[in-house]
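The other protein chains are all here in position, but one chain of the complex has been omitted.
Letters A and B mark the chains in the order given here, with residues in each chain numbered from 1 onward.
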Amino acid sequence: MPLSLDEVKRIAYLARIEISESEALRTQGQLNDIFGLIERMQAVDTSAVEPMTHAQGRALRLREDGVTESDQKSLFQSVAPQVEEGLYLVPKVIE
Amino acid sequence: MFNASLKEIAAALGARKISSVDLTEQFLDRIGRLNGDLNAFITVDRAKSLAQAREADARIARGDAAPLTGIPIAHKDIFCARGWLTSCGSKMLSNFVSPYDAHVIEQFNRAGAVILGKTNMDEFAMGSSNETSFYGPVKNPWDRAFVPGGSSGGSACAIAARLAPGATGTDTGGSIRQPAALSGITGLKPTYGRVSRYGMVAFASSLDQGGAMGKSAEDVALLLNVMAGFDARDSTSLERSPEDFAGALAQPWAGAAAEQPLAGLRIGVAREHFGAGLAADVAEAVRGALAEFERLGASRVDIELPRSELSVPAYYVIAPAEASSNLSRFDGVRYGYRAPEYRDLLDMYCKTRAQGFGAEVKRRILIGTYVLSHGYYDAYYLKAQRIRRLIAEDFARAFSRCDLIMGPTSPTVAFPLGSKVSDPVQMYLNDIYTIPPNLAGLPAMSLPCGFGAGNLPVGLHVVGDYFSEARMLKVAHHFQRATDWHLRAPKGI
Partner (left out) sequence: MEWETVIGLEVHAQLSTASKIFSGASTQFGAPPNAQACAVDIALPGVLPVANRGAVERAIRFGLAVNGMSAHNINRRSVFARKNYFYPDLPKGYQISQYELPVVLGGTINIVLRDGEKAVRLTRAHLEEDAGKSLHEDFHGMSGIDLNRAGTPLLEIVSEPDMRSAEEAVAYARALHSLVRWIDICDGNMQEGSFRCDANVSVRPKGAQALGTRREIKNLNSFRFLQQAIEFEARWQIETIQDGGTIVQATVLFDPDTGETRAMRTKEDAHDYRYFPDPDLPPLVVTEATIAEIRASMPELPEQRRRRYMSEFGLSAYDAALLTADRELGEHFEEVVRHSLKEGEPLAGADFKLCANWVINEVSAKLNEENLPAAKAGVGGDTLGHILRRLREGAINAKTAKDLFSEFWSEARESAYARRGGDPRRVDALIESRGLKQMSDEGALEAIVDQVLGANAKSVEEYRSGKQKAFNALIGQAMKATGGKGNPARISEILRRKLAS
């Protein structure tokens, strides 16, 4: 099922990637080539097969509840684009 | 020293024939001479490396050296190393000096190894040619007009060009093995969960696995000894008692005698690995290697991996799906690149990500976003996960009849720089043999087994059952004792 140009723009928006009209067109062609490859999956009947989400069928390991981390804010924020008063600054959030 | 094995280097350091500082300086100088052309390293930091080397020398002097103490090791730029730029080959992280160490880096630091530098790679490990790096392509030392393979192309090139005695890599769909094959070195991707993913920038979490790259199986075993091990900070890390992958390399296969050390070894050969799409030169070299194994006593078993052709389509659903989510954290808020100009929050996100990611990364994020989106999840994502199980089951059946599976690592030898960049599908099909073990979580390695067209190296792909790394390395080691493919170095290097 070929992707429409609108779908390409929609997923670019969902992924928060700005895309120009010409990029969207080029991307549409490439994605449709790739989905041509992906569609080969549909040839095999998998209705009776359980999906495999992890490489090993193991159970989640649980950590004991306890505080093991200390304040490293100044180190972490030394690589931040914009901080003030210990806060990460972003363009105004409107609810 | 540049052609010496890790064992030989360790012996020289131990005998005080050379200091770690001298050794590190020699490699740094060599990198200084050759890296401008090869582009294997993104970052070297002489002062940092030499400081570690001095510590290593003191440790050696104290007499408590571990096997890799004082040996400089190159790390793929996907591993976070405190105080080092950790770019992952991306503009997005081109200003990210990591505030912490990956588990793998901690392990090497604990072993007293020296960080020689951070190696070039495809952006976020997405690529098979090392051409998607923000820092430019890496060249194949065997012929600089050709790609070294990817995504761990910088590490492969560094080993092949003798810029580093050992290196780390990561492998999501072949990113250690394919560049190892194309660059003529040995590389191993362990069983999923052997090497902690903590501090390894995530591409596709259920497939990513750190591994080792070196000149020989023996070197790889020594590197793996340091890298592998349980880490409580990775929920998929396996709790297993420590193993010495290097200790029993020279011993023959169980029950075999010295003159035929691999007698009893059953090598599975799948028809599917020798079908259309496999270049004749590669097929010939791989058949030659299989004949050599038979001379060493191994027997051949015909096996079937009927669903292996579905691995590429399934992989190109699963890996982008996970990647699209893993890469959402790169939003310009807490670290990394932020677009210089934007109208509002939404625009900041969209511009930061449009400018910070390269074309291939964006392509895969879009694929992943699409296959997870409403209405397509079942048809793509769940379908791919089901095929993933079928592929794992194919392997389980095969391993009931053989000990290891061998075949070609890559369908062709290295291809010219620029020849596939505009055709993603052709690029993706490069990984047809290397992807299935990632889907199943199995260990797999590539070792040099000859040369093809243009005198470019050919890699032999060895896939083992879960946790059979020690046996795989032993088998590879016996092959390398009987052959000298792995000792060949590129001309002019």
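By definition in this document, contacts are C-beta pairs under 8 Å (C-beta built on N, C-alpha and C of every residue); 3 or more make two chains touch, one makes a residue touch a chain.
Keep in mind that what you see is a predicted model, and the values were worked out from it rather than measured.
**Student:** Name every displayed chain that the left-out chain is in contact with.
**Tutor:** Taking every chain of the complex into account, the missing one touches A, B.
**Student:** Just name the one of B:Thr119, B:Ser133 or B:Thr236 that touches the chain not displayed here.
**Tutor:** Of the listed residues, the one touching the omitted chain is B:Thr236.
**Student:** Touch as defined at the start, partner being the missing chain; which of B:Asn39, B:Ser308 or B:Thr369 qualifies?
**Tutor:** Final answer for the missing-chain contact: B:Thr369.
**Student:** Can you say which of A:Arg26, A:Arg40 or A:His54 touches the chain missing from this structure?
**Tutor:** Within the whole complex, the residue contacting the unshown chain is A:His54.
**Student:** Could you please point out the chain A residues that touch the chain left off the display?
**Tutor:** 13-14, 16, 53-54, 56, 58-69, 71-73, 76-77, 82, 84-95
**Student:** Touching the missing chain, which residues of chain B?
**Tutor:** Chain B touches the chain not shown through residues 79-80, 86, 88, 93, 96, 98-100, 102, 197-202, 204-206, 232-236, 321-322, 324-325, 327-331, 333-336, 345-346, 349, 369, 372-374, 377, 381.
What we mean here is this: only the chains that are shown with their structure count from here on.
**Student:** Which integer distance in Å separates the CA centroid of chain A from that of chain B?
**Tutor:** Centre-to-centre distance between chain A and chain B: 23 Å.
**Student:** What residues of chain A sit close enough to touch chain B in their complex?
**Tutor:** Touch residues, chain A against chain B: 3, 7-8, 11-19, 27, 30-31, 33-44, 46, 49-56, 58, 60-61, 63, 72, 75-76, 78-82, 88, 90-93.
**Student:** Sort out for me which residues of chain B touch chain A in the complex.
**Tutor:** It is residues 95-97, 99, 192-193, 206-207, 232, 235-236, 238-239, 307, 309-310, 312-314, 316-317, 324, 331-336, 338, 342, 344-351, 353-354, 357, 362-363, 365-367, 369-371, 373, 379-380, 382-390, 392, 424-425, 428-429, 438-441 of chain B that touch chain A.
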